[in-house]
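I'd like to ask you about the structure that follows.
Every protein chain but one is kept in place in this view of the complex.
Chains: A, B and C, in written order; residue numbering restarts at 1 for each.
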């Protein structure tokens, strides 16, 4: 029980991902590959009985790690042990023909990557659609847009959600394109020359090509590499990890912004049903899940560095100086990305918004944000531009001073302006300007609508993503 | 003269890149943007005289940095200074209407990025095609494939080139897809709500959309973002830099391999015409250019870390905490990538191969690499499998021992085997096996052909890439 | 004028740093090294006239880059050109005896590093002392400590400053230790075997050792490496850059916290005298300098990755695959660190605090933060523990609800509790608890005092650091 487990897998990632990368999962994928190869070899004329293949398929999911380990202690060779185990279960000896160890290991790792990519894309689309739903829901709630962390202009909270959503959509587009291009190494032998399969088919290059094509199709790879060495190029691993890092960026910016909003009590990441915050300090709704999202993004930045360390470092036809790194970075980057996306879904489902405090914030800043309109109206009403500008400036400075020294408890800039003859505007006119919130938010609402519309094709392409429900998180 | 210049720009990058990112280049792109906006605004009904636009276009390239600096000292505002200068030159005041500073700066930086991406892709395709040409040329030269840096199987040097070439092609595919997707921020105002252009067109959303579409088309952007904040998402910068890093990976692996081959005197990166190595130590053809390729890739890994630091760190609608980083990382990553690719072109053009020493290496290792064939023939000739295996093993161990102790100066394994009755093979038969090099290289040649064929569509799509000649490097 | 300059050097770093790394600065350091070598050689018996050395010293600072460049065009060798120029100016030919190019370049680069380290340490101590001064000044100002960005307990603003100050002190200790250990490569020849100096002194190892010792002492290095190769170990560069990164951490955390406080209007980074914020939006005091600090720290993270890429990558006695990287990372990481520290000084000098708004924040949260004391007093006053706890919880939840829905505009928890018989406490008693702020801040003040005391030895060791005044920043 005192095993040191993979914390990313066991605490943050979900079951489907864990199953791909677990010891048992890996054995199953190996067997899937062997079966695909046998089927193709049989179709190409090798004397492999259909009945043998069936036997293998029947026992494919009977994985007994202890028995394999036992065999390994005898053979002292891990691949051999797994071959033996599978053959003994099936009662045949037909697998791994014309294959080298690398044909097995490289392709199985790529299968793990490819299936993890698919799962990750699907979950990312879930997050994307959820962002869209939130954007729609909050489409009209006016908030103070902040630049430099200071109120700058009115916008809507829905538009803010759409902003992060659009960033995520860019990342999903890239990931989708990667899934569609991701090539397998294929059966290329020990140094990539296809010597073994060529020998197996007595130099018949057409059969060699056809074998590979059939195997790839069976496994779901869109294409294969043509001229690899011992290993597929590790810059492909880098491409995968950098896509995952990019995927985590929008949720990470969203999470940071929600942490900021929570600090102002404008919103919170909410609680799971049944979960209770501190009863003594009910104001303390800590953004732990958002912090986790940011943390997992930082973890991914480390995986990115590891993967970058592999790319461009191939000596000749390849080495295993990448091996340890990939044992860490491939599963772990998917675990981290999965945990990040899962947590983002939970936050999106549970987040709470406090409209009254949002309105209070707007009330504090809106007068300042409206001064250009005040100036315009004053000039229309006959004031001299320079004089009006000067008047506004004086009152704005005084208003902010009083707010900061506590002399004023709310922003009374409009009253001050109403009392200044230089402007010629009455309080009513001035307060009307503050009601123009909707105009002042510009095209925020239209942008939300356009963003949501752009998601339709995604929900159509990934129907399961729309309905996916995250599990509960720790 | 004692200025500290940007070393990546001044020592490694080429002129077209420098022109995009130089002070003058930036002013020109700004002016291009302003002109594009004016043209669209005029088409949409704003009262901007055609003649004014012509005036601006006429003076567009008259960039006087000193004069701009002078104005900035007065206005204390950089954008304002550049507006004034351009207006004074043109004799009109029509630019920057309905635009905020961010509308100018974000879009111009993206123009710089987009044009740099195009130049970089084109140069990468040059490298790709050159790798193809080398692969074709060296298609049949048999070399010892190495795994773990030790001879493992025969392959051909052309196939090795194709291996790195294929890795580069993957990176080019990704870069091409990025170029086709790269979206501009567009004219979105200070916090992204399009308030200013909406006001300019009195709330007419159709005109607002049309304005942006026309401007984008004029500048060559495929699309724009819809719901951004103050800034476009910085994960887009990350995507760019990670694509550049990936692009450098294949040349970097190639360069490392050439450095290794140079250490064995199998090849060298060659010299520029007229350049002379050390005359006293003519064997010392240092792989300085290859080392530079590797170094620039390491530099890019730092840019990658910087860009990663920006992604996922947006607070609300944005800040300038990314500003300094982007001033460094955007130009510098392109300069580094450009220098890397330019150097790779020089190496590909100048590299030398020493076939005799390659053959000597093969002669040393081929007997070891052929033992499985020897075993097969011995069994065919009537030997017992186990006894033959034992015999081969004994002699191989002895041969390697003698080679390492200097007792033997060349690999005489075949003679040893010929003298062993257990195998029943004569020297002639055994040496015939060594002649089967071609068979032993498997599909290496076919792989080269397939790779080269795959390049045809690239040379068609990028005709200038095929003929591009690198300048001389320091 | 259209040169692409080093933006870190020209925009962010200060003059003393620029002078070390500028073309002229480098030439001067080279000459310093040559002179140090000549002096030692003369003392050890080589026939170098004292008068020649004097001549070299006299012209040491006459650096004419154009003339050197001219010579380089003729000799086509950069070191040779600089030797010639210096000799021509001095009218002698006595420099560079028994030295190889690496003896010059490695040691001069290390001189640049060593002097930059000293400058950086001194400036970091300035920041440290300034943090101490601010901590002292704000020692008693009670603020709400925040964890998870939510108010958690009272502390004082001085203690918060001391917290960041202490983090910086740790980094300064490490940097000081590095300055004291930083070893020079010394005069070791082309591959590190000291062949050339041994030959110069006809095999007299004592003289060889003495030469190096005298040169090091003259240049101010505490020691030298004994068994280097062509180059000193690049993990030493990594150590330098990682120390700079660590140095930037405390200012960076401080800057982020100030950006957060500015968002709550509790403090701002202030303005330079004469500088005016937006008059229309006087509340908008953007934390641009703090953002710059964070940005420069991110830039340093890229330099860290570059330096990490060099460490552990030495092939045999060395290569120049590190050369390009070091041209970028060595100067640039110092420029970035210098800019970061300079900006931190400006912020520390100009930052403003708004005590009234800080008090308003405390008023909002203090009742929640005091509930454990309320419970204790209620029990002392005879209430049942469980019942009192339940009462407090009910009222706290109601209070926060009313604050968030706007039903209450200030935290009236104490009034609510006063009205509940279950507790048996009157309003006066309850409000007394809120006055215990001082007790509730625990040892915050004592911690400030202890921190400030710990700085005394620093201000003694670095007297100039205490009085250093930052220049104005862009």
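By our rule, a residue touches a chain if its C-beta (ideal position, glycine included) is under 8 Å from a C-beta of that chain, and two chains touch if they have at least 3 such contacts.
None of the values given here were measured: they were computed from a predicted structure.
Participant: Touching the hidden chain in the complete assembly: which of C:103, C:291, C:319 or C:402 does that?
Facilitator: Missing-chain contact among the listed residues: C:319.
Participant: Touch as defined at the start, partner being the missing chain; which of C:50, C:74 or C:170 qualifies?
Facilitator: Per the contact definition at the top, the residue touching the missing chain is C:170.
Participant: For the chain left off this view, which of B:356, B:386 or B:428 is in contact with it?
Facilitator: Of the candidates B:356, B:386 or B:428, B:356 is in touch with the missing chain.
Participant: Of the residues A:301, A:314, A:371 or A:441, I need the one that contacts the missing chain.
Facilitator: With A:301, A:314, A:371 or A:441 as choices, the missing chain is touched by A:301.
Participant: Which of these, A:319, A:402 or A:446, touches the one chain of the complex that we don't see?
Facilitator: Counting the whole complex, the residue in contact with the absent chain is A:319.
Participant: What chain A residues would touch the chain not displayed?
Facilitator: Touch set of chain A with respect to the missing chain: 1-12, 18, 21-25, 65-66, 259, 288, 291-292, 294-296, 298-299, 301-306, 309-310, 315, 319-325, 327-329, 331-332.
Participant: By the contact criterion defined above, which parts of chain C meet the unshown chain? Give residue numbers in ascending order.
Facilitator: Its contact residues with the unshown chain are 145-149, 152-155, 159-160, 162-163, 165-167, 170-171, 173-174, 177-178, 181, 183, 189-195, 198, 203, 205, 208, 225-230, 233-236, 238-239, 242, 245-246, 248-253, 256-257, 260, 294, 297, 301, 304-305, 308-309, 311-320, 439-444, 446-448, 450-451, 454.
Participant: Using the touch rule from the top, list residues of chain B that touch the missing partner.
Facilitator: The missing chain touches chain B at positions 146-152, 259-260, 262-265, 279-288, 291, 305, 309, 354, 356-357, 359-360, 365, 368-369, 371-372, 375, 392-393, 396-397, 399-400, 403-406.
Methods note: only the chains that are shown with their structure count from here on.
Participant: If I average the CA coordinates per chain, which chain comes out farthest from chain B?
Facilitator: C
Participant: Please report how many Å separate the Cα centroid of chain A from that of chain B, as a whole number.
Facilitator: About 27 Å separates the centre of chain A from that of chain B.
Participant: Among the residues of chain A, which ones contact at least 2 other chains?
Facilitator: Residues 146-149, 152, 260, 305, 309 of chain A touch two or more partner chains.
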